[in-house]
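Only one protein chain is missing; all other protein chains are in place.
Chain naming follows the written order as A and B, and within any one chain the residues start at number 1.
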Amino acid sequence: MRGRGRFLSVYAWLVYVFLYAPIAILVLFSFNRARQTAVWEGWTLEWYRSLAGNDLILASVKNSLIVGLASTAIATVIGTLVALALGRHALRGEGFTRSLLYLPVIIPEIVLGAALVTFYGVLSFHLSLWTVVIAHVVFCVSYVAIVVRARLSGFDRSLEEAALDLGARPLQTFWRVTLPLITPGIVAGALLSFTISIDDYVITSFVAGVGATTLPLQIYSMLKVGVTPEVNAVSSLLLALTVVLIVIAQRLQQAPVERGEMS
Amino acid sequence: MSRLARAAAGGILAAAVLAGAACGPRGDETPYPGPGEKKLNLYIWSEYLPKEVIDEFTRRTGIAVHYDLYDSNEPVLEKLQSGVADYDLVVPSDYMVRILIELKLLRPLDRARLKNLKNLDPRFLDKQFDPGNAYSLPYVWGTTGYGYDKTKAGRTEDSWAPLFDPRNRGQILMLDDMRECFAAALKFLGHSLNSTDPAILKQAAVLLKKQKDLVKTYNSGDYENILAAGDVWFAHGYNGQLARVAAADPRRFGYVLPKEGATLWMDSVCIPARARNVESIYAFLDYVLEPEVNARIVNGISYASPNVPARKFIRPEILNDPAIYPSEEALAKCELLEDIGDATTILDEYWTEIKAQ
Partner (left out) sequence: MADRPPRPERTGVLLALPTWLTLGVFFLLPLAILFVISFGQRATYGGLKPIVDLGLYLRSGKFLANYARSLHPIYLQIFWRSIWMAVVTTLVCLVVSFPVAYYIAVAAPARRRNLLLGLVVVPFWTSFLIRTYAWMFILRTEGLVNRFLVGSGLTHGPLELLYNNFAVLIGLIYGELPFMILPLYASLEKLDLSLLEASADLGAARSSTFWRITVPMTMPGIVAGVILVFVPSLGQFIVSDLLGGAKTILAGNLIQNQFAVARNKPFGAAVAFELTAAVLLLLFAYALYTKRKGQDVLL
């Protein structure tokens, strides 16, 4: 088994190298003296300095984070619930629900964007940051539901049944047994959901209202005058922040787990 | 399945009713509301308006400016059509202005309120897309030509010819834009770039089909980077981005506005029909028409403005750059892209064919 384990870890790290190769370039270019993003001209911190004074980019980052976190939170909760309905309960309209969940993944973004803005018009919903959040929830729910549903399927129900037999109330059973079982699915779904929300631009460009420019909109709108390395700088900073947060979360989580492993 | 069908049928019925309601009269010809609030919501391309210019406006007038960005004209159309976007000013391109006027999504300009209107160069006024400038004021303009790498392409004639020359196989970048590619081909063939004659369009399509073999990539995003990186010798594109590359390394890169003529494009400021903050809007329009303010915009964004007295304050290296301010006679051969109505569908079918072959 050991030989295979080593092969596996080497292989996995190679894939990580593939995932991070363009990211390394991206970070490198945030220190590039040239304004163009294709030629290397030497080191500078200029872009970080000018970023600090660029209210537009900073405001768009804030908007992106609000939209990403809000839509992920909502989508994760309702997506998990519907996955439970599909995987754990007899559900009237099961086939309908399943198709409903696949549609947002299938429909091309520009179609959804154009349709939604027309519909907001029908409802007289004035465009704002919240119309963006609603749009993002629409396509994020599916990702969460599909991943959690996959996690649930084929799961041994004996644990839940045992808990119920032992007199646990259904809600208690859910919190103590089901939820911990499906947590990896929920985490994976939430991560995917945030990933698509934070970088969505087609749908957002149609449904964003006054004061709701997100980072992708900001970046694409710069195309006409050329995207500056400030964008690389802000991406690098976000990247660094995320990695730090993940490592901290890891540390916090690790302590009790290791104690548990000891006993 | 039947349940699904029933649910779907119900949904469609409901939607059809709603859609009907949406298409009904919406009262776009609303009379002018009151002066509105002391704020202004702009919807504009990124970096079309330097921050210092906005800050000074707020300092002078106390009007807070909100600033949202777009990356193509289509969201502007969809948002104004939905009637739920609260923008006071938008800056669409020429052909889109025409569409917005046709769809009654713009409000006529009250010219009496603009004392700086006289500053605008008449060459950029009264265009087909908005006769008499009833709805729009030109904000910036430019041309679509191509940039080239002098070290590799050698001397080039001021013509579209190199982009169709088999000797440059694999060294050409074209804008990934149906109208612009057809414009280049039509001009090269000596026709108007707004031709709608099927025979002429076919000729252009045949040329573009042949040209596809020579093209390394179609790109309308960061083409100036691709040129700068040495990937291609010729890059078809808008003057602003290409001029920037040429200015950074003038010995290596140049911009050509072909002698056969090319696209002239203009982005114009318009007031959406449902804009509310009227006082603020006119204060702002008159402000950006002031020569010194306008010059500061041009100096900041390196695109030409149609403001005549502003030229006094524009940095000479911008004013004298033929890529930004071309000569009178070169400009005279340029044409605006007009909406060609139903011929769009013909072009679209040719374009699909060219790309899919």
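Criterion: contacts are C-beta pairs under 8 Å (C-beta built on N, C-alpha and C of every residue); 3 or more make two chains touch, one makes a residue touch a chain.
All values reported here derive from a predicted model rather than from experimental measurement.
Asks: Among A:L112, A:L129 or A:A212, exactly one should touch the missing chain; which is it?
Replies: A:L112
Asks: Among B:N116, B:Q203, B:N299 or B:T344, single out the residue that touches the unshown chain.
Replies: B:T344
Asks: Looking beyond the chains shown, say which of A:R33, A:R49, A:K62 or A:R157 touches the absent one.
Replies: Per the contact definition at the top, the residue touching the missing chain is A:R157.
Asks: Tell me which stretches of chain A touch the chain missing from the display.
Replies: Counting only chain A, the missing chain is touched by 4-5, 8-9, 11-12, 15-16, 18-23, 25-26, 29, 37-38, 77-79, 81-82, 84-86, 88-93, 95, 97-112, 114-116, 118-119, 122, 134-135, 137-138, 141, 143, 145-151, 153-155, 157, 160-161, 164, 170, 181, 184-185, 187-189, 191-192, 194-195, 198-199, 201, 215-216, 219-220, 227, 231-232, 235, 238-239, 242-243, 246-247, 249-250, 253-254, 257-258, 261.
Asks: Please output the residues of chain B touching the missing chain, sorted low to high.
Replies: 8, 11-12, 14-16, 18-19, 22-23, 72, 74, 77, 98-99, 102-103, 176-179, 212, 215-219, 221-222, 225-226, 229-231, 339, 341-342, 344-345, 347-348, 351-353, 355-356
The rule we apply is simple: only the chains that are shown with their structure count from here on.
Asks: Express in whole angstrom the distance between the two chain centres, defined as the mean CA positions of chain A and chain B.
Replies: The mean C-alpha positions of chain A and chain B differ by 34 Å.
Asks: Mind listing the chain B positions that touch chain A in their complex?
Replies: Contact set of chain B toward chain A: 1, 3-4, 7, 18-19, 21-22, 41, 45-48, 51, 66-72, 75, 78-79, 81-87, 221-222, 224-226, 228-229, 238, 240-241, 244-245, 248, 301-302.
Asks: Where on chain A is chain B touching in the complex?
Replies: Result: residues 34-39, 55-56, 93, 95-96, 99, 113-114, 117-122, 124-127, 201, 205-206, 208-213, 217-218, 220-227 of chain A touch chain B.
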